[in-house]
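Quick notes on the structure that follows.
Only a single protein chain was left out; the remaining protein chains are all shown in position.
Here the chain labels run A, B and C in written order, and each chain numbers its own residues starting at 1.
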């Protein structure tokens, strides 16, 4: 199926949590399990890792499997062995390198949120679009089997026109007021707090599964403003209502101070004729009810999404042998590499920079609504506008 | 413990679902199990049932255990054998009879929502207050053991100052567009739709467990406007954000078209140091996490609320022998009768007409916010104001 | 539907936990909710309570709603106002009074286990059979809506011929070695320990839902032999394999020292084409899977057994308003009273003394198997044999 004999060379900016996740996924590709089946012909070639400190970058490159390292992202972009520039750095290191890479003709993959603001994201989208390169935003949850299964069920009309969308992404790692400060708690470096970090995932899933968001009304709070290491000037939690272009309404909540919720992204989507539930903490499961059963046998069923008929599963293990959170990245990176190899489009199954930009407009709307105490309608600009 | 030798005589207006629930609870009181233990000295005396059709009222009275029936609620109020007037009729039959009963010196218990509007509820509160009678709004979920346990844990500071309040009351009985019209679908008769019906329960529980609500921002939808038997002019679903006087924020959703949710009132309340979860479909359970456990042993625990140390349980069965939804009414009516007998106050554990009124202000605010497309701050008036 | 104008007079021996449960159920009958609908024409008449101490019996009679009390069970049996003799006393007070009552022509209801041994139970069955009276063993779990629904689904062939039967009844009230001694811990008074107490429920449900048991192989343990107040000479736990006449195999476990299991009777029954699960701690739920769904939508569904189409539910509340454990007794006692009134048979939906006896044979087989270290086949005798 491969139409490109030569392996795709990858440069990666950043080597922290997301760097390890991407590199792990790239290592699995072409191996005994996962997309394409055993021994995909041309696994990617991990060319160069970009870091800020030369020594640490060299160590990280060795650890993550890159051939070499640099502190100069412009050199990495200029490197002819590099075809794909994968930006997994902090949010304030997305726009400039990505735009430069795209303009240099490199395909670009960027972690979410695409930019710190919709403006940044729009500029990135415009640059990539004008350069004609493949561009993708790393909304990894789209690439979980249960989420894709939910997508396919909804798209097939299995629950009818969507009415209710209730989404939450709750974590607890900032519940302790003594948890240390990091760049994720700085508006300058992150753009926003939980809105861009966790909320952007929710927004993308809403758009992917249900459709465009018309209006938001949000509340935010910063529960701890001083932490060891710095001052927090971003939101710790957000609660909002959502109006969808298709008519549905819903609520969105995200928090990093939710005791008992370690990494709980939950979706409850109800349509005219059924409901679908998902929880990231049990990512191999999907709960479903569809109208039409006898009333005495009706109830939400728990589907273990490990059947060969389920998305992605044919390439993994027999039924019941569950997958981890990491596998979303395997599917996602495979998709990006395939798009580069074959010209197949990133969207609508994956998220491109337009999706990253549109999610950013909603995130900005959440910020503005909370600041202004009123509903806000995101305005979606055209590319280059 | 009884300070009143003579049994309390009860008149009831209405004999449908809620009439059966109240009468069932009254029958259990003074029996072998439940509040007060076996053989409470003076069970209530069911004097007169008020209905609109003489024949059906007579049948209902026989079935529910009332001594006699009438179609004239004024006669029932005038009856000297009646001490408590219990209004379980449709919402448009609350204000006038309740106000008359209070003015006649009868104690009054009224099903929720107290009035169709905050104005009606305020008039009812004022009348009962000025008459000096015992007045109670039948927010029955306060009287479930798990909810009371949640209340007590929060009040004791077990989860710290509350930050997140996410409440939902989802049912599915209107999901079928061919489900027939009823008075609950008429603004004239009900005041509102799901907001007054299910939302008022959520508002009362928010106020009971967390505190006063400062502001709401709501969306409503009517998904099916024509049903067999009539036109629907009330909301089928509501989604809202909430701001609490104490600083917490949250979301509220209620719907009668939620496939897979038969009668699911869920509470998720997170404070500085813990989280509490409740689901009415599993009303004997409470889920709890409290900070401070070793991180390797931390997780939400599922408490079966059937221990003698749990609220109300000492009067029922040994641990593990679960209670039904009906028992909330047993506890509630016992509380009202005790208030009449002993002069103990209805509040703060129970809801009086002020609570019914304040919930109505929030419900009205939800309606107005949805209509106006902007946040609304409920204004709470003083009694008689 | 009632064919007997005069109310049925009840004598009850015992007034502890089970006495309260039966009296509570009798009080609910004929009331606003429950079997027969509002106002069953002829509720039972609670005539006389039999206790061992005159003063305490008088207090209990008042509390449970009986007209009078006695310490002389023979007098209660001789009382012409008594039609039904309900024995809820300790196991060593079953055989003699029940046999005498039956011979006096009284209908008899007896708590489980019917006798301390199969021999006792057989004598009781024979006496009742020969007297031609209505006889019933109070296996109350048959009368829960979810269990009856499971029964009906299995009987209708919904899961095909049964293959696997895995049943457990786990409690934790003896997990604390300082929990005090009681008659339930004495072989002389109880016959056996957890086998007769909890195991008999499991055996009856196996027989009711699946069919006759052919062979058992059991292990028992007494984990704490000395407790405050006495010496324990009965089993605290039992684990066994079961062979069914119909070909199924399975396991049975019962324990009163199972931390985390307060009152957890679980059933897992798998047939050729489906599986049914039940847990007493969530007694309003049944989990079901039936072969034939698309493999991508297959999963155990959780049915909230509160639909009007579910057993018993039409007489209670609208969907989603859950019932308590106590309601099993309401249904059970209604069934016994109906059998007396109308001549309808106790079996197969209810358990008669033959069922009590057959369960006792299996319980005896469990005891003998554990003692002998080998499988034992229960031998079922005919009545009078």
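Here is the rule we use: contacts are C-beta pairs under 8 Å (C-beta built on N, C-alpha and C of every residue); 3 or more make two chains touch, one makes a residue touch a chain.
Model, not experiment: these values are computed from the prediction.
Although one chain is omitted from the display, it touches the following shown chains in the full assembly: A, B, C.
Only one of the listed residues, A:81, A:100 or A:262, touches the absent chain: A:262. Residue-wise, the contact with the chain that is not shown comes from A:323, picked out of A:10, A:254, A:269 or A:323.
Interface note for the absent chain: among C:94, C:135, C:261 or C:310, the touching residue is C:261.
Annotation for chain B: contacts to the undisplayed chain at residues 149, 287-290, 294-304, 307-310.
Residues of chain A in contact with the chain left out of this view: 17, 19-21, 23-24, 27-28, 31-34, 37-39, 59-60, 62-65, 171-173, 262-264, 280-284, 304, 306, 317-327. Residues of chain C that touch the chain left out of the display are 159, 163-164, 166, 168, 175-176, 217-219, 221, 223, 237, 239-243, 247, 249-251, 253, 255, 257-261, 270-275, 277, 287, 289-291, 299-300, 373-375.
The criterion applied here is as follows: only the chains that are shown with their structure count from here on.
Annotation: 35 Å between the Cα-based centres of chain B and chain C. One inter-chain figure worth recording: chain A and chain B are separated by 42 Å, centre to centre, where each centre is the mean of the chain's CA atoms. Each of the following residues of chain C touches two or more other chains: 304.
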